[in-house]
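Apart from one protein chain that is not included, each protein chain of the complex appears where it belongs.
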Amino acid sequence: MTAGWEWVWAGYGLSAVVWAGYAWWSGRGLRGRR
Amino acid sequence: MTRHPVERLVGAVAAVTAVCMLVLGLVIAPVDAVQGQAQRLMYVHVPAAWVAYLAFAVVLVTSVAYLVRRDLKWDRRAQAAAELGTGLTALAIALGMLWGRPVWGVWWQWDPRLVTTLVLLLVYSGYLGVRGLADDAHTNARRAAVVGIVGFVNVPLVHFSVVWWRALHQPPTVLRPGGPAAIEPAMLGALLTGVAAFTLAAAWLYLRRVRALALQAPTAQPLPVMADVPRITVTRGGPA
Partner (left out) sequence: MAHAVAVARREVALEAAGRDGFAVVAPLVLAAMVLAGVGFGSRPEVLRTVAPGLVWLVVLFTAAPLSRGVVAAEEDEGCWDLLRSVVAPGTLLAGKLAAMWLWLLSTWALAALLATVLLEASLPVAGMAAGALGSFGLAGVTVVFGTVLAGAQRRAALLPVLVLPAGLPALLAGTQAATPDVEALPWLALLVAYDLVTLAVAWAVYPTLLEE
């Protein structure tokens, strides 16, 4: 049943984008400074 | 390599847990009879909301700690928690809307939890807005700490008022937002794994952000500017 899967992909995809975005943003002051 | 072992460990465990959550939530958990596939959004929506509230509790604790100790390290921890919390609150609301639209046909409902989460977003926004106003770090920290504490007292009050209000105007059971009618073990497993994954990921990013803020803090002495060094020139001369 494909009905409903598009909402799931949208939601999980959004979550992944938010987490990745925050991971990148929060590490800004750390790059090159292991 | 392992200069920050705890941080790396938390990050690694978070990644593993996240993969487990995806498998459990998208594959293993059965589809809900009433809500269809869209119910799987519960496994990300609830964890996001949970971490958003947890972050807010951290903001409270660190705000009080700052006011008591006046050490800016507590302010940095409060800021990191608030940034995480704001993003996750917004995400939780968006996910709730993506879940609600196919299942109930509406983007929004005046349910106490949803209203409180929206109010929380407003409070977080105010908190972060207050942080940037002054040049002095301690002034910003003090104002933010007060806003954080006042906000933390306010949110339960708001929630309680809205719960009472909705109790008067009971929506029909079909439209009431919530999880599936009966929660199966596999669903519960997916949900708890999701909560764990989100919490660990948030903890990892929190530790990183606190470290980054500490590095940015102006504690180091500024290096001398080359232009200030006097230039010595030697010219041939001597008694005429």
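First chain written, first letter: the chains are A and B, and each begins at residue 1.
Note that in this section a residue touches a chain if its C-beta (ideal position, glycine included) is under 8 Å from a C-beta of that chain, and two chains touch if they have at least 3 such contacts.
No experiment lies behind these values; they were computed from the predicted model shown.
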Chains shown that the absent chain touches, full complex: B
Residue among B:R8, B:K73 or B:R143 that touches the chain left out of view: B:R143
Residue among B:A137, B:V158 or B:A196 touching the omitted chain: B:V158
Residue among B:A15, B:V31, B:L67 or B:A137 that touches the chain left out of view: B:L67
Touching residue (missing chain; options B:V31, B:V61, B:A94 or B:V130): B:V130
Interface residues of subunit B (partner: the chain not displayed): 67, 119, 122-123, 125-126, 129-130, 133-134, 139, 142-143, 145-147, 149-151, 153-155, 157-158, 160-162, 164-165, 168
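Following the convention adopted for this analysis, only the chains that are shown with their structure count from here on.
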Intercentroid distance (Cα basis), subunit B paired with subunit A, Å: 14
Touch list for subunit B against partner subunit A, complex: 1, 3, 22, 26, 31, 35-38, 40-41, 44-45, 48, 80, 83-84, 87-88, 91, 94-95, 98-99, 101-102, 201, 205, 208-209, 211-213, 215-216
Of all residues in subunit A, those that touch subunit B in their complex: 1, 3-5, 7-8, 10-12, 14-15, 18-19, 22-23, 26-30, 33-34
